[in-house]
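A single protein chain has been removed from this complex, and every other one stays in its place.
Up next, chain A:
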């Protein structure tokens, strides 16, 4: 589908405070001396505090109606009022990803739309607006489908977006729903040809009899238009739901992983893919383990990892065999017998796996912890961070309301020194690997005051609750931060909370 939209800029004064600090050196975590400054956990204006850059409300389906002719009213369902803004279920952000330079930030939502934000360019007049992200392009990536053979709907929800490195003026990204991966090209157009012979200015055909002279069409500048076109559609290769896509470092291939299989694609070929992992048992009754996430090594194009619902990670080398059913490395931590319960397996299920930028480590997220593994040590992780251990005593209730199956993602910062993941009540957590300090922050409208610094939050586990603490029983489990992203080189983070996208930056003195 070809969608031509002028570059949109949200009315920034409408919702959120805007303030920019002069962009100087990188944040305290990336100090050039090599010893990163500690993450400040104390409230206040100290080094290492995070400030809100902007809160972006993805335009609802209603506002897009004027631009599109086809109205699918089915998308506008379950409307509810939240924080004085109308939010439809289709607007729930389901994935967030910066591109390789950090200039662009893409979000996918439950309604199958992709919205790309672009960083405001630094200008002499408005030096304070640097770092703000504005809408660059919006397009409908996937539509709901119906599988007639199984009488089941195929959701249009965008599960993952991955950018390709930029090789020319256009931007390319992969977006996927449960069944189909698409390669989108996003390009700018700021000139158009004028002076056709056979068409008039409105595009109507001219009567040839009226043409008496010939002229050469010329390119004239026009308002910037950003077009998104689907260049490839990779369909019909997955029986089960796609949970991950990963672009290979050779930039020629990528992989898509579903619950039981992983396929390797070439970008140019859409009617074939190689199956490189298949864990489907001959008898489905014997199925006890599924693939939950997969990723290519950032530098070695033959290496990838995939995680499972049993808390294991397998590293595979595609040079070893065509079908990588036998892993090269197997990462698993022995179970702690003192913590054993009926929920042990469920909470050990890995929801996300990410290579570090260096390629030396992998990070995994299970329900209660984030773990960092050294690729050279398979028997246990080198670091374990508790995200919200206070939930350990609530597992039965969380099982009952299905929250225990929530899939949280995790991200590295550009220098691999800090890791971040989300939690409930719109909290998200950052862990400094060097100083071992951590901080809990909240992405909420109430705390978005102009020039406000994010105040660290604390959950009170038991006993006396201090003034600013929140007790476990007061946590809102419907407000979950599943998707976050970290700028590849700067301390700018994007946090998705339902239909809101928060962008935070570290405060640089």
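In the analysis below, a residue touches a chain if its C-beta (ideal position, glycine included) is under 8 Å from a C-beta of that chain, and two chains touch if they have at least 3 such contacts; residues count from 1.
As a working rule, contacts and distances are computed from a predicted model.
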item: Listed names "L-lactate dehydrogenase", "glutathione transferase", "Cell division cycle-associated protein 4 isoform X4" or "Sorting nexin", matching UniProt entry of the absent chain; value: "Cell division cycle-associated protein 4 isoform X4"
item: Touch with the omitted chain, as defined above, among A:207, A:336, A:400 or A:446; value: A:400
item: Candidates A:225, A:301 or A:346 - the one touching the absent chain; value: A:346
item: For chain A, residues in touch with the removed chain; value: 149-155, 178, 239-241, 259-260, 284-285, 287-290, 292, 309, 342-343, 345-346, 349, 396-403, 405, 473-478
